[in-house]
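Here the complex is missing a single protein chain, while all its other protein chains stay put.
For clarity, chains are labelled A, B and C in written order, and residue numbers in each chain start from 1.
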Amino acid sequence: MSKRQLRIGLIGYQFMGKAHSNAYRQVARFFDESPVEPVMQVLCGRNEAKVTNAARKFGWAEVETDFRKLIARPDIEVIDIAAPGNMHEEIGVAAALAGKMVLCEKPLGNTLGQAKRMYNASIEGKAITAICHNYRFAPAIQLAKKLISEGQLGEIYHFRGVYLQDWIVDPKFPLVWRLQKDIAGSGSHGDLNAHVIDMARYLVGEIAEVTGLLKTFIKERPLLAEVNDRLGGAASDEMGEVDVDDVSMFMARFENGAVGTFEATRFATGHKNYNRFEINGSKGSVIFNLERMNELEVYINSDAPEIKGFRNVQVTDGCHPYTANWWPAGHIIGYEHTFIHLVYEMLQAFNRGESLNPDWLEGLKNQAVLEAVVISADSGRWVSPSSLL
Amino acid sequence: MSKRQLRIGLIGYQFMGKAHSNAYRQVARFFDESPVEPVMQVLCGRNEAKVTNAARKFGWAEVETDFRKLIARPDIEVIDIAAPGNMHEEIGVAAALAGKMVLCEKPLGNTLGQAKRMYNASIEGKAITAICHNYRFAPAIQLAKKLISEGQLGEIYHFRGVYLQDWIVDPKFPLVWRLQKDIAGSGSHGDLNAHVIDMARYLVGEIAEVTGLLKTFIKERPLLAEVNDRLGGAASDEMGEVDVDDVSMFMARFENGAVGTFEATRFATGHKNYNRFEINGSKGSVIFNLERMNELEVYINSDAPEIKGFRNVQVTDGCHPYTANWWPAGHIIGYEHTFIHLVYEMLQAFNRGESLNPDWLEGLKNQAVLEAVVISADSGRWVSPSSLL
Amino acid sequence: MSKRQLRIGLIGYQFMGKAHSNAYRQVARFFDESPVEPVMQVLCGRNEAKVTNAARKFGWAEVETDFRKLIARPDIEVIDIAAPGNMHEEIGVAAALAGKMVLCEKPLGNTLGQAKRMYNASIEGKAITAICHNYRFAPAIQLAKKLISEGQLGEIYHFRGVYLQDWIVDPKFPLVWRLQKDIAGSGSHGDLNAHVIDMARYLVGEIAEVTGLLKTFIKERPLLAEVNDRLGGAASDEMGEVDVDDVSMFMARFENGAVGTFEATRFATGHKNYNRFEINGSKGSVIFNLERMNELEVYINSDAPEIKGFRNVQVTDGCHPYTANWWPAGHIIGYEHTFIHLVYEMLQAFNRGESLNPDWLEGLKNQAVLEAVVISADSGRWVSPSSLL
Partner (left out) sequence: MSKRQLRIGLIGYQFMGKAHSNAYRQVARFFDESPVEPVMQVLCGRNEAKVTNAARKFGWAEVETDFRKLIARPDIEVIDIAAPGNMHEEIGVAAALAGKMVLCEKPLGNTLGQAKRMYNASIEGKAITAICHNYRFAPAIQLAKKLISEGQLGEIYHFRGVYLQDWIVDPKFPLVWRLQKDIAGSGSHGDLNAHVIDMARYLVGEIAEVTGLLKTFIKERPLLAEVNDRLGGAASDEMGEVDVDDVSMFMARFENGAVGTFEATRFATGHKNYNRFEINGSKGSVIFNLERMNELEVYINSDAPEIKGFRNVQVTDGCHPYTANWWPAGHIIGYEHTFIHLVYEMLQAFNRGESLNPDWLEGLKNQAVLEAVVISADSGRWVSPSSLL
């Protein structure tokens, strides 16, 4: 009857810190059947005033301003890294070597080298890990996974994924940290294509080789005056160089013979968060669009000929994973729920002493694809991700 | 090997005359298997210059300016009435009593009395008849009919039909004949709701009673200076009274226990030709939208629970009626093709010595529903269409 | 800096109790700018074991099993009535006369008489009130309201609303309380059409008269063995009578000259929670669908002719109400968020000593429309809601 409690220390309190906090808060309320529940113990950030305010707002019991102190605390069992990419390695390695259970935001590192060192530390520290590819935990994605695993789509021929946003199409949009290579590592590539890559690997399989293209359309932007928690902020008068990609595109050959196209851009005017993919197999197809994440389009080739067609499946019925914990059929859930589902699954895995699927090895493999694309974009040739591992 | 030829005399050369002409021209080209083909012999209209020009343009061999002369010609076997509604009775009765095969545009008459006299004349003259409810012959509608007839939708509970246009929402749009009661009989009611009623009766069954509402939003408009063939024309400076409905709405109880809503309006800003209906049965549902007439949405309740959803069926595959005569799957057909299909079916029926389904009796029954709505709109009570017959 | 705290006592812990609890929990976390915050003090229900379990699960500090005791507690400032409709009057009158701030689920009562007595009690007790028409607080609805208020749609001609579900189309679905007149008052009528009516009145205006139709397709169902919190439950072997409507339909004339159709049904096979309406005005139109509640389709007639069309507006950008408190553009919110927004607005109003819009007077007016439809369905005539007040 009494549940195991896992005390969490979360590092970072902007967009991702807010989403993770909400996930910890909500998971116990809606997944009462869980034998384990999180305790929102410590929020960690460098600026004491800001982190204190965020902790109050998000509901954390305490704050720390030094992540090393946080990791050193024996009461904290789970470290959650929601800081920018350039901090992942330092925090991740320390947490892993300290034998913590560690959740890390995606991508695992800003470079493949960083990701490798993190993964190695997790092996050395026997750390239980998780990477925050939250979209896997949308019920519609779980349905796609099930259909493919059961062979309902047959042999997979095609993956076609795009992640289209337009929040920086205005040249006056300021140089936020997501547009700075030393912090973010890359632009749309690691931020958006990392999601598409994870989805493709999760649903279709390993990628054998890629040929890529990265491009920066607007090379100078106003420096940032003040940040907000919705990706943007106020612009200053001074200009700075954009050293990350505005668009990241590649073609892929999968190991199982399928072929794929990938595109992530922040210059697709009119699209806000259009993370859409399509998978075609010999027996059927699925189409997902994050902006309508409660739906999955499904085509079953063995349907009666005269009534074949893409079905718009509302993935809100009680027969789908997680949905019975929420609302009746047709009452939709939102973006934040993917984090709640991930945290739920992570808690179950951690409680069993196991890493979550996806763990840091998954993160590392995604990173190898990201790196292969970067190398290919530079050389103009096809590159094998696995050759980089 | 040699085909029977049916000589046609078409009365009217505006919008409907153009559509009918095209149907006669194309049917033989695309339905080569037909044992009978039309001959575009005579186009008839009161204005000799205009009808001569139209005949040249549309491809008719001769013209007549007096419909009585046309009907008197023994070489003309089929009379096609595409003149405004106030002409239907006079022409239709004459043609029927002359024993012609007669196709009449919908609605059959401007009043139930007119329609009755036409129907009676067709019985007296033993005339073979057809009424031009062309939408029945969209492949998607044929599919809906088949699904319902086979019981794939089960017991029907709901019909929900709208016909939304916006071409007169501008108060400066002129008083064309479609807005004059003495010519058109009614406004959106007979022009648009006649289509919805025919669809409902065709697919769901007879209507037991109705309660209706008719309304004219804009009561005065500029008189028409000159007509064009796209419903409109140029406005003059003088104003005239609009004595037809802008919107026609009603609720219905069907004889089989289903219930329905009907709405036709020319004031649905943003909609051009949105003739959409939905039918829900105990086992499934269908949704049709004329603006996307090559598609039918189909829901099958016995589908596996986790992949139930409305299927978007592209009704362009060779397994659907008529489509194999056109183009490969996915290559859409248009509005005009519904007339070609109707003419094809009419020719087959006429060749067998039978009336088309729908014939004038169908037209009469549709008219009874139209009239019942008018009476109900006046009295505020439920009215039974069959009580008017 | 320190916020005013309002202690809440919530009565009811099933579907609505769960949704309200979540709203109280989340509002402070995401609307930090609010000068007032709720305290989840008491959950009230008749079954002590069940209410205790629910309180733990949803996060309430205490429980009560007698609503009169709850109302008598001076520390409880806000009473939230999420019990079935047959309890509303008794609780509502007591709470109102005790001078509490009271939020009541919709519809206000099971009959117009009940609603009137509640409203009168609120006047007598000078109670501050609110009614839980949560859909008003979807950002897309707020946008529709703004466009209409600013005159961007011009004079309103048409309202066209449906609320389509299919959860009882299976004749073996058990006789849950929502299908029992003595508890629920009505079927789809008060449950679903109440929402459509509120939306129509909120956006278009007062309804002058209605003509309605109520129908029960399946008149006997298995009795309920055990309830779940997703509207359903397990069926027993015994049968019982369904004495509420399966479908509720009506036509309306609005006071401002617009006309409307309304339909609510639980027999629209394939639809889960399809609460869709469309409003057409002389200058533009809007379309909303609850299943895609983050979107609003908007048509602006003054757009350049060649690029006129319904715009799919993603109402997730920071310029829309509430959205800046959630996630970046394109990251959707869900059904539950409408309750959070309502609670936020209610707290602001209560803090100012005012009732929320919508309050019990709004609830009463909605109820008069519901009642007018019932009377009309019985008499077959048009009925004026205001004549019943």
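Note that in this section a contact is a pair of C-beta atoms (placed from the backbone, for glycine too) under 8 Å apart; a residue touches a chain by one contact, two chains touch by 3 or more.
Quick caveat, the model's predicted, so the values are computed rather than measured.
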item	value
Omitted-chain contact residue, chosen from C:44, C:143 or C:349	C:143
Omitted-chain contact residue, chosen from A:193, A:211 or A:338	A:211
Which residue of A:267, A:288 or A:327 touches the chain not shown here	A:267
Sole residue of A:280, A:312, A:338 or A:367 that reaches the chain not shown, by the stated touch rule	A:280
Positions on subunit A contacted by the hidden chain, ascending	153, 157-158, 160, 162, 164, 166, 169, 211, 213, 215, 217, 247, 249-251, 253, 257, 259, 261, 263, 265, 267-271, 278, 280-285, 299, 301, 308-310, 380-382
Missing-chain contacts mapped onto subunit B	15, 19, 21-22, 25, 29, 32, 57-59, 165, 167, 230-231, 271-274, 290-294, 314, 316-318, 324, 326-337
Hidden partner interface residues of subunit C, rising order	143, 146-147, 295, 297-298, 300, 303, 305-314, 317, 319-320
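Just so we're on the same page, only the chains that are shown with their structure count from here on.
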item	value
Copies subunit C and subunit A - interface residue numbers shared by over half, same or different	same
Identity of the chain that, by mean CA position, is farthest from subunit C	B
Identifier of the chain whose CA centre is least distant from the whole-structure CA centre	C
Whole-Å gap between the CA centroids of subunit A and subunit B	54
Separation of mean Cα positions, subunit C and subunit A [Å, integer]	35
Subunit B: positions in contact with at least two other chains	308-310
